[in-house]
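Complex shown without one protein chain; remaining protein chains in place.
Going in written order, the chains are labelled A and B, and every chain counts its residues from 1.
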Amino acid sequence: MADANATSVAQTSPEADPARVNPRPARAPRPPRPNYRLIHRFPLPVNAHPVPPVIPHNPLSILSAALSYLSFLISRPSQEIHSAYFDPATSSIHVTDEKAIRALWEMGFFGKGSLSRSEPSWLEREKKRRGLLGGNTSEEATRRRREERRALKLERARSEKLLIDERLKLEAAARESGSTAPSLGDSVDDTVTTIEKFSVKKAMEAKYQESRLRRSQNGTSVPPADTPESSQSKSVRFSSVVEQKEATSTSTARLQGSSLADADELDIEDILENQEHLQISNEEAFFLVYGLGVLRVFDREQNTVIPTSNLLPLLRRNSYFPPHAEASELNPDDPFMLSYVVYHHFRSLGWVVRSGVKFGTDYLLYNRGPVFSHAEFALIIIPSYNDPYWSETEERREYVTSKQSRSWWWLHCVNRVQAQVKKSLVICYVEVPPPTGPSEDIAALLGQYQVREFLLRRWIPNRTRD
Amino acid sequence: MEDKDEDAVRGTSVEPTQVETDLSDETQDFRLLSHLNLYARNAAHPLQANANTQSPPSSLTDTSSPGLPKRGEKDFEPNPTQHQADVLSKSREAMHDALAHPRLHNLNTRVIAYYAPDGPAPPPGIDIEDPARFGDKGVGANVHPDSCVYVPNPKGQYFKNMGQSDRWNRVWLLPEEALFLIERGSLDIRWPIEMTAAPEDEGPEELSIPMSLQAAYACFMGRSGLTMERYTVYTGLKRTGYALTRAPGWDDSAQVEGLKDQNQECASQRPLKRGAGLAGILEQLFSWAQDPFSTRSTAAGPVVGCGMHRNYNNIYRQLAVIPWYDPSLAIDRDPLDTTPPFRVVFHAYRPSTPIKKSAWPAPDFRIAVVNTRETAAIPTLAQLGALLESTPLDPPSGEKMKRLVYMRLRHGYRNVVMAVVDQGIVSYLRIADAAFGKEKLYETQAASMGNKRNGNFRGKKR
């Protein structure tokens, strides 16, 4: 099933012409990459058993299809149902069973490791950190890179300060000698400052090239794409004050870090216990329960399964902070309903939907999953109240206005951030129905909402002229 | 696992992405302009030419004017050096000089126009016996009633896509057109002779008083719906080479009579909601045949049932329970059936689009203009939806869009450009009806998974 060249194909664009997708000329050797294609071959944690294809002129194929059909009728393959716990203190849902964690992550990318950036990988990182596994962790590389960067920044601030002092001295001397201030070239570029400007970027690049050279001389492989940022952005200098502040804060942090490391060494031989659980968002949990039927959510205190009909109100009340009381009425526009409607919609179209908090949006949409490609779309949710009910009284009109209004600067802020990370911004309006009485039919409830997406991007007149 | 999105950030956050880089985003150093200045103190470079004659038509399509520099160097912190102070004062001097540059008119090429405070009217001394015969105000039906400046002797390139001629071959200009031309130094507008009370013995050209830029703003701005925001957008795009006309929605107070009720009726009939319908029922029937023991229940879940599934496409189809808006089914809305300012006020044409003033072609871009100080909140769905529905259906087309799902989504089914103006600074947003619901992503995924023999699959890292 696995393809030998899957890893190299992984570098090409999703929409690349198949003819051109062939392996690129080999780069520097890199550690083998997990075969994501194999690991994540199932898009959802649900089993699908395809019927063998029926070829009309081949009676055997019909027979085999019929056989498989019958065999499934007689003994039905069982669908694994995983367990999760609702934690009322944090209004969140946890999965602790190792097998369930793997299944939910690998098939559809549900949840995130409580101690990791996304995939639960704390245990592996910890083992590497303690030297139980070979190789360097990417976290370590990041830390080293940051330290280098900081040192270079300090150096730059220092050299700039020197430059200013130098110039001040020169100017003072010139004033004393009675001549006019050091004359200024009429030319626009400031050759002096340009030449003497200390570029962190260039220094980083130089350093990187150097280390690369060294490593390749030693015959060891170069770690994966740790390239320094190359850019044409203008260089910007922070004041030395800021730099010093940063420096002191890190040095104290480092001190604390080293003392912690010492403590760790005492029990290094202890058997590592996985401290991490999978945290799934409330929307993910409800989708797994209601949509796919592959999850049971337990009440942590009573250790009983929460039935779907109770789970929905529970999550809806918990979408407020602090959670609404059990007796209180449910609002048709509570944050859970809005975000669940959107979550379900995009999941049902085949997108892998994950939280967009890191980029300040509600969701990110991945094609196939985060290990395969960047999220192309970032999504923000805004409720809409077109139903006449919402404009019947003054009070409601005010409420609705406050709920719908977002400022322009906020929108531009979000849009700018998405442009920085090369994502397309989608504004997803959710039409909110008027309140209805309690209903057991979830589909009927969901069917009252409606989703409409707008794609928003900066328009630059100069670029669309031709 | 590596977090791809974080990596993307690491690579890009320091540099503004290409899309973001826009020279006009920031104040640039005017010293880069000093060679263009007639009155510059130290004019090292020759003056290019007279303001009037310097722009040949070919340069309309070329914004990268020869003198335009790359972005200049700037400091991050003020410091006490004389050097820094000197550079700053040089920059300010250069700015002063550039802004003090006069608007001059070469006698051979100058175009004189007259302000007509009362709008279009026949030339003085000509009596129209039967004004009604000639339509509005007797100057000809072509002339826009909001026009307020006329050019008796129109010559030069500017009137190719600006103004309208009357029966006496005078070109009448709308306030924004007149203001734009006077501002760029291409039009010498005069106060009406009657208004400044001149004696009879002199010719009109000698005795009429030239209008100042300030006077032009005072007289034209605010006239017939011309707000500063609209004007800022108009000139900004004109400078870039676009041609612009007022759209039917220009007048904020214009409403569609009797359309409201009719529309609501329409809305209820419109099959815009897509979700479980007849197709859904068929779907269920189909899935039942696939799996007769289905425990599928949309009321209490699980939506896809606990049973066994034949393929993922089927699972996804069953999951589709959320209604979504289908822009391709929406009925076109009257441009006036929208809420100002979320209404198209300009039609814009690329420089390359051939233009006939008598019959403007379909616009390349439709532009709505919003003043953030007046309309602080972004549009609601009702407002934005109406705006999009008032533009024509423009579905993704072409070979590339057919192939690329992201491109189709980004293009959308209808689109509009919203110019958001904050105190003279314009940010343009292109807004499109995306219709994710029309793209069953799972189908392309399944196809790519099935296509594994040659090891190619789509959906890879960009």
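The rule we apply is simple: a residue touches a chain if its C-beta (ideal position, glycine included) is under 8 Å from a C-beta of that chain, and two chains touch if they have at least 3 such contacts.
Note that contacts and distances are computed from a predicted model.
J.: Out of "tRNA-splicing endonuclease subunit Sen34", "Geranylgeranyl transferase type-2 subunit beta", "E2 ubiquitin-conjugating enzyme" or "Ribonuclease P subunit p14", flag the one the UniProt entry gives for the chain missing from this complex.
T.: Missing chain, per its UniProt entry: "tRNA-splicing endonuclease subunit Sen34".
J.: The complex has one chain that is not drawn here; which of the drawn chains does it touch?
T.: Looking at the complete complex, the unshown chain comes into contact with A, B.
J.: Out of B:D29, B:D146 or B:D433, which is the one that touches the chain we can't see?
T.: Touching the chain that is not displayed is residue B:D29.
J.: Hey, which of B:P124, B:P354 or B:G424 is the one touching the hidden chain?
T.: B:G424
J.: From the list B:T227, B:N311 or B:T353, pick the residue that touches the absent chain.
T.: Considering all chains, including the one not shown, the answer is B:T227.
J.: Which residue among B:R92, B:K155 or B:K402 touches the omitted chain?
T.: B:R92
J.: On chain A, where is the contact patch with the chain that was removed from view?
T.: With respect to the unshown chain, the touching residues of chain A are 90-92, 111-112, 114, 117, 142, 234, 236, 238, 241-242, 245, 279, 281-282, 321, 335, 354-355, 357-362, 408-410, 412-417, 420, 462.
J.: Could you pull out which residues of chain B are in touch with the chain that's been left out?
T.: Residues of chain B in contact with the hidden chain: 6, 9-10, 13-14, 16, 23-30, 33, 36-39, 43, 46-48, 50-51, 54-55, 59-60, 63, 65, 67-68, 74-78, 84, 87-88, 91-93, 95-96, 98-107, 110, 112, 180, 182-186, 188-189, 191, 195-199, 207, 209-215, 217-219, 221-222, 226-228, 232, 235-236, 239-241, 372-373, 420, 422-427.
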